[in-house]
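All protein chains but one are shown in place.
As written, the chain order gives the labels A and B, with residue 1 at the start of each chain.
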Amino acid sequence: MENLQKKIESLLFVSNKPLSVKALAKFLEAKEADVITAADELIQARAENGVIVLKADEGYQLATASELSELVKNFLNADLREKLTEATVEVLAIIAYRQPISKAEIEAIRGVNSQYSIRALLMRGLVEKIPNPNDARSNVYRVTTEFLQHMGITSVNALPLFEELVKQIQLPEVPQAKAEGTEESENI
Amino acid sequence: MENLQKKIESLLFVSNKPLSVKALAKFLEAKEADVITAADELIQARAENGVIVLKADEGYQLATASELSELVKNFLNADLREKLTEATVEVLAIIAYRQPISKAEIEAIRGVNSQYSIRALLMRGLVEKIPNPNDARSNVYRVTTEFLQHMGITSVNALPLFEELVKQIQLPEVPQAKAEGTEESENI
Partner (left out) sequence: MHKIKIQQFEGPLDLLLSLIEDQQLDITQISLATVTEQFLKYVKELTELDPTSLADFLSIAARLLVIKSKAILPTLEIEEAEEETGEDLAAKLVLYRQFKEVAKHLKKLDMQGQQSFTRETVFSQRVSFFPDPEVSPDALRDSVLKVLQGLKELDNLPKAQIREAISIQEKIDSLQIMLSRQIETKLSDVLKTAKNKPEVIITFLALLELIKQRIFIVEQTELFTEITIKQYEKTDRESEVEIINSNPA
């Protein structure tokens, strides 16, 4: 198993894009479950290093530790990333906590056409469009490893729980049950 | 000291060439002796990993473990020999019909971040990067002569419907207020 970890790490190092569990399993001729176990152990093992492993739905990727961002930015002479606008960050929040989610579902939550915000996020590589697993004719959106890089976190699991963030914001008294029902009806 | 290790590791990771003790010490504002100690400890700590630290005359550098070199080579070859994805063909097509064209323009036309596709095309020798004739700080892309020869044509003008399609590929107009977030964030 340790050997699998090493192999995964070396491939992530030379790959020019995030590698999915499927791609890793196929290339390493290993079971997907084993790849997941090994990769998760790798994430743990590297968590305190200067180079860490990011995990998004699209796959795994190596990146510098976010607390070193200032240093690396200066070293690369990289420009500050442009800050997100209100609209794009709203859409991003919905996608991050409800992914995979369709455009229609995003717009139902925001009550407004979100085409341009979604496009802006796609262009920045913070989200990506994939075929809807339940209906191949339509698409759904999810966040990418670029989103993790941008936010300085290692996986969407590193985000605070939705319930934790919004516990102050509930419907008053009786209609509460209704609100919960609404939430559940939209697929997480 | 552990902190210095982390910093060294992160810089070696993003650097495209080996880094000398001198360069590291200068950039990290540390004593050369401390850099050497930290770097040597890092070499020890990473010795059994999939990605290791190498020390040569010209400095330190990250590399895949030597016993995995066969695996890595096969992986890179397989990746390069694979069929181009639909997204990558799209980028290639846009470059062919609209060259020379910048990354930002390609992304505005497609509405999707295109860094992986562009990189894949560069690595495979299908497109090349040249300085932007209008702005020396940025780059533009064009297809390689080799690729044109491979397709059996001598110039992009010989592509089907060239005149007609070139005129039609316009950058979309995005409403001003909503366009803020769309600007290029990565510097490639």
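Following the convention adopted for this analysis, contacts are C-beta pairs under 8 Å (C-beta built on N, C-alpha and C of every residue); 3 or more make two chains touch, one makes a residue touch a chain.
Not measured: the values here are computed from a predicted model.
Annotation: of A:23, A:42 or A:72, A:72 touches the absent chain (contact as defined above).
If you put the hidden chain back, the residue from B:8, B:68 or B:96 that touches it is B:96. By the touch criterion stated above, the residues of subunit A touching the omitted chain are 13-14, 16, 52, 54, 61-67, 69-70, 72-73, 76, 78, 80-81, 83-84, 86-87, 89-90, 92-94, 96-97, 109-113, 115, 119, 145, 148-153, 159-160, 162, 165-166, 168-172, 175, 178-179, 182-183. Residue-level contact of subunit B with the missing chain is found at 10, 13-16, 76, 80-81, 83-84, 86, 89-90, 92-94, 96-97, 109-111, 115, 119, 122-126, 128-129, 144, 146-147, 150-153, 158-161, 165, 168-170, 172-173, 175, 177, 186, 188.
Keep this in mind: only the chains that are shown with their structure count from here on.
Subunit A and subunit B, compared by their mean Cα positions, are separated by 22 Å. Those residues of subunit B lying in contact with subunit A across their complex are 5-11, 13-15, 27-28, 48-51, 62, 64-65, 68, 71-72, 75-76, 78-79, 107-108, 111-113, 115-116, 119-120, 123, 174-175, 178-183, 185-187.
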